[in-house]
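Heads up, the thing below is written out as structure tokens.
As you look at this complex, bear in mind that one protein chain is not there, while each of the others sits in place.
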Amino acid sequence: MSISPVTIVCYLLGISAVVGLNAVILVWLERKVAGHMHFRYGPMEVGPHGLLQTLADGIKLLGKQFLVPDAADRPLFLLAPVVSLVPIFVAMVPLPLGETLQAWELNIGLLLVVALGLLNTLGILLAGWGSNNKYALLGGSRAVAQILAYKIPLLLCILTIIMMAGSYSLRQIALAQKDGWYILYQPLLFIIYIVTITLETNRSPFDFSEAESELVAGFHIEYSAMGFSLFFLAEYSYMFIAAALASILFLGGWQGPFLPGPVWSLLKLYGIIFLLMWFRWTFPRLRIDQMLHLGWKILLPLALVNFLVTAGVLAL
Amino acid sequence: MNGYRYLAGIVTGSVSLLKGMRVTFANMVSRPHTVQWPRQTAPLPARFRGHIRMLADEETGFPRCFACGSCARICPSACITVQGRKPGDRKKKVAVRFLLDFTKCSLCGLCVESCPARALAFSRDYALAGYRDTEFRTMDLLEGLASPFQF
Amino acid sequence: MFASFVHTVYTLAFATILLLVVGGALLAVTARNLIHCFFGLVGALLGVAGLYYNLGSPLLAVMQVMIYIGAVCVAIAFGLTLTRKQGEEGMRPLDIKAAIPVVLVVAMLSATLKSLAGREIVASARKIDESRIGWMLLGDYLLPFELISILLTVAVIGAVTIALINRRI
Partner (left out) sequence: MEFLATLPNSLLVYVVVAHALFAIGLFGMLFRRTLIGFLISLELLLQGVGINIMAFGTYLVPDPLQARISTLFIIGIAAAEAAVFLGIAVAVFRNYQTIAVDRLIGLKG
């Protein structure tokens, strides 16, 4: 209880600003990347190169009507966007984006972020069941099948890194990479991790719970206006957190020559997010059984072997 | 042997994924093909077919049409209405009404080909917009042309 | 001034957690719809994580969220989607058996409180260094730790085997 009120308010504002700005920038970036990969320009009209397009869309969404379907399970339906958004604010707390830019240095920060990342699926499940729509329900069920397939490889990746760094603290893990980023020692693990966070953030080629061409919009099919934009915000914030985690676990976090720490942090983070976008606009969506095959028969054994080999090398 | 196939599958799969990513990256850094209309316009093809328009006589500025009605007769969609009148001092009729129902026109071009006076041509007008369908149901092709009948 | 404000907020937060635990548990047991039961359970488990945190153990709170909500609840949800059938939800009509938990727990509680009355409370909830847990798990508690891991492996393999019995596909 020794934290001053000013600090708390500052951090709350800062985290809210990061969540909001990040979503604005990422939506714009996504549309730009998509456009250029299709030989298009993407948004160009509102602001220079369409930079303010997302703001305009956000204002438009604010002005729209929030509809609750008659047949929907009202409390679950209303709770779902909140459930998927709230954990983000907590998960942002232990993320170090710079030498001193960290809300709370927590010695189990990594565990906290991973645990809260799991709540994302819960929000999707709530939305799927609350909407009382068969597509939404299918989307929710798929999200559950998906989490079982990717979570174990993801945890194995994180476990390997914890073993190498000897700490659960995100800050300590980043500091342990002063002399060499873990991506140099663990390139395979980095690839597995990137694949699992693509799965975790529900992005194409693994966007089974959303799957426009099969489930129309999947779990958020019935959501309009603010509910929809909250889901959007949550999706992009989870991307931010997953990419931040990747940059801390594998790329040394804020550490780098010449530039100040936060700049390096953001550079690495948005580099990884660009990678995710690149995947999305390159690869077609997998079938659900192909995803299960990938998760259980390829990622899991590879991660396990990698884990055991790393343990062996570390023990020597 | 099975294990070898498993590993080889992973490797070839990854390589093919990388190839795909190279293609999209090359797309991204190359110039977009889009034209930012209306600030830029793409050149229209030489034989672009817009809705038909009436040509004017070079000397008089009157419409070339003498209301023979062959365009209305040949039109498969029956979307042309022509009415002509004889001015007092001339032998040929002159069109006083030439209405095109553009909502039905399929731009087949039979009217243009069949016109004995070569009075019809395709316009290059592609950005049509209106507030109601009547604007296109009765398009007056004589609009803007001089008329021998002064009212 | 600020300290008392913080304390009020803290107390209210704690009361909310208690409400979440008990309310979630009641919802989980009494709701007609199994989905509501499931989310009641999730609420109760989150509340219990809050209680663990309040008892000075952030590690257990996080483990609770991770294992219970991330693994057990997801598994339950998976089971729900696999075995969903309308019209089999809700509770049986109450009868004399409802007295069993009440009587049992009142008896247990009174016995506990009676034995507590004599004891002095040696410590209050406080933050302690939990990094020793890892050493303890690999030292004094190595045998139960290994047994748990064996149990988990056996349970997972067993669950898969049972679920595959008489598989028609």
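Remarks
Letters are used for the chains, namely A, B and C, taken in the order the chains are written, and counting of residues starts over at 1 for each.
The working rule: a residue touches a chain if its C-beta (ideal position, glycine included) is under 8 Å from a C-beta of that chain, and two chains touch if they have at least 3 such contacts.
It should be emphasised that the depicted structure is a prediction, and the values quoted were computed from it without experimental measurement.
Seen in the complete assembly, the chain not on display touches C. The chain not displayed touches subunit C at residues 7, 10-11, 14-15, 18, 21-22, 25-26, 28-29, 34, 37-38, 40-41, 44-45, 48, 51-52, 54-57, 59-60, 63-64, 67-68, 71-72, 75-76, 78-80, 82-83, 85, 88-92, 94, 97-98, 100-102, 104-105, 108-109, 112-113, 116, 119, 121-125, 128, 130, 132-133, 136-137, 141, 144, 148, 151-152, 154-156, 158-168.
Quick note on the criterion: only the chains that are shown with their structure count from here on.
Mean C-alpha position of subunit A lies 48 Å from that of subunit B. With centres set at the average Cα position, the gap from subunit A to subunit C is 27 Å.
The residues of subunit B lying in touch with subunit A in their complex are 10, 17, 20-21, 23-25, 27-34, 36. Residues of subunit A touching subunit C in their complex: 1, 5, 73, 76, 79, 106-108, 111-112, 114-116, 118-119, 121-122, 125-126, 129, 140-141, 144-145, 147-148, 151. Subunit A makes touch with subunit B in their complex at residues 33, 35-41, 44, 278-279, 281-283, 298, 302.
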